[in-house]
Structures are given as structure tokens and as C-alpha cells.
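Omission of a single protein chain aside, the complex is shown with its protein chains in their original locations.
Let's turn to chain A:
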Amino acid sequence: MATSVRATSDGSPPSSRPAPSTSRRGDPGAPGNWRAKLYRLDTKASPYAYIAPFFLVFAAFGLFPLIYTGWLSLHHVELGESGSGSWVGFDNYTNLWDNQFFWKALRNTFTLGVISTVPQLMMALGLAHLLNYKLRARGFFRVAILAPYATSIAAAALVFVQLFNPDYGMINQLLGHFGVDGIRWDSSKWPAQIAISSIVTWRWTGYNALIYLAAMQAVPSDLYEAAALDGASRWRQFISVTIPSIRPTIFFTIIVSTIGATQLFGEPLIYGGGVGPTGGTDHQYQTLSLYMYDKGWQVGQLGQASAVAWVMLLILLLIGAVQLLVIRRSRRKLGS
């Protein structure tokens, strides 16, 4: 809207152009009026045409699935069933509330999220700090830490499954030398969750480290010089200069990692092998995404799966809102 207003208010160059063209072609009957209408239409409507592709694509692939999933979640719909299913109101949601497997999946999603995100971001911060120093072959290290990000989830998960195999895996062999024997990485709850979160951590640490590194390089060096003059140690500089300076970036990575953790799917599915969608024999590491997949594509209850999807969205919005509040408060505290 703003553009069109501006275009008409100071639009002397465009208005001069149509006049000669009409005279040249010698348009018969109501020449100026029709042209002016067309011109007005152009300035008013064409901006919408320019932005339309985004909104059309968004409507088709973003908004429609969102609303359709919401509609499905209020119906009893089975996979492949023709017709529109039957209206069940909020039954799918109340069933989830009473469902022990849903709560288990929610708890697992939370614990897996915490043990994969927190160490991951801490390590990324440390790595970025190290890479920020002038060191030999810096370019090589920067590429190297991003390498895990370039591997596919499936490939990484399959390798980790072999490493964590309780019977002949390398991790248990290694632990055996220290007198720790027979950890059931496949079936005990916490070992399995740690193994899965190690896949996530391995894949994403480098990616976050690079984002931190980019933010760190934008921190003015005179801040460090001033801190050094004041006698601050390297560690003190990191805590008092680096961290506050890249605070917005840290919040960004926290939000992105939280979203990623809530949607955790491929790693536990592949890690589970034959018991994949149930996430272990006793749902030890079944996440919400896995539960949704199990409901939708294994059992074929699309309505219930859609309800899980919507609950996941609501949880993400809730977490996002909490994070926003925390960010606002911390900004206010800083006073900037």
C-alpha cells in the first residue's frame, strides 16, 4: 500500500509517458479516461500481483495444511478412507489427555530435547570461541566442524547404532576397559536417550558453532582491547564481553534448537531399528513426532495424529512465548 501511495503522489514521470503513446496510436473514443483507469489499476493492483506468488505458495503449502490438519483433528478419519470422516469434536484431544503413551512421548520429547540441546549449545559456544582465535589452518577447522551437518540423518544414525550396539559396539568395548560392562544402549531408558541425543549433538554442534562464530566476529575488537587494558583474563573477556555481545544470536539458536528438538523424529526412528515407531519396546524414547507417525501411518488414525500435530504446535508456541518473555526481561535488565 505504501508503495502505491508514494507512486501516485510523486508520480510525475509515469504520468507523462502514457499521454504520447495514446496520441501515437490514435486510440478512438474515451482515450484519456480509459488509460487513466488502467494506470490506476496498475499502480494499485500490480504490487499485489508481485507479492502474490509468495502468498499463494504459502497458502498452498503452509496455511492450508495447517487448517486442514486442525479440521482433521476434530474428525474421526482413517488413512485412505474415502469421504470426510465423522465429526467427533474435541474427542481426539481429550483422548490424548487420558493417554499414558502421549504423556510418555511428551516427557521423552522434553528430556531428549534438554539432553541434546543444552550440551550441544554449550559446546558450540566453546568451539566458536576457540575458532575465533587466530590459529593455524583456521579455515580447515571451520569446514571440519560443519562436516557432520552435511551428513544425512539416516547415515549418521546407522553409524551410531553400530557404535552403541550393546553386544559388539565400540562404545561398550571401550567402556569395558574401564570396568563398566554391559550398558544396554538399546533398551535401558537413559542410555538409549543419551545415545540418541549424542547423534543430534554430533550433527548440530558445528552448525551452531559457525553461527556463534559469525556473531563473535562482529563484536568490535576495541571492546576486548579495553577489557584487556582493565586486566580482564581471557575467561573474563568471554563471560563479560563475548556472551553479552552475541546474546541475540544465542537466543536465536536456542529457539531454533528447541523447535528442532520438539520435532525430533528421524534419529529415534532409525535408532530403534525394528521397533522404530514405538521408540523402544516400552516407548523408552518415543517422541511426539514418532507417536504422531505411529498413529497416522502405522495405525491409520489420521484424526488422532492431527490432534498430536496441533498439540505439538501449541507446545511450540507456548515455549516460544516463554522464551520471548525471558528475552524481553533480560533486555530490560541490561538496560539497552
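Keep in mind that, in the parts below, a contact is a pair of C-beta atoms (placed from the backbone, for glycine too) under 8 Å apart; a residue touches a chain by one contact, two chains touch by 3 or more; residues count from 1.
Quick note on the criterion: contacts and distances are computed from a predicted model.
A.B. asks: Absent chain per UniProt: "Tol-Pal system protein TolB", "ABC transporter substrate-binding protein", "NADH-quinone oxidoreductase subunit D" or "Pyruvate dehydrogenase complex E1 component subunit beta"?
C.D. replies: Checked against "Tol-Pal system protein TolB", "ABC transporter substrate-binding protein", "NADH-quinone oxidoreductase subunit D" or "Pyruvate dehydrogenase complex E1 component subunit beta": the hidden chain maps to "ABC transporter substrate-binding protein".
A.B. asks: Touch as defined at the start, partner being the missing chain; which of A:Met123, A:Val275 or A:Leu316 qualifies?
C.D. replies: Residue touching the absent chain, from the options given: A:Val275.
A.B. asks: Quick one: which of A:Ser152, A:Ser187 or A:Gln217 touches the chain that's been left out?
C.D. replies: Checking each option in A:Ser152, A:Ser187 or A:Gln217, the one touching the absent chain turns out to be A:Ser187.
A.B. asks: Taking the full complex into account, what residues of chain A touch the chain not shown?
C.D. replies: Within chain A, the residues that touch the unshown chain are 80-82, 99-101, 161-162, 165, 167-168, 184, 186-188, 273-276, 278, 281-282, 294, 297-299.
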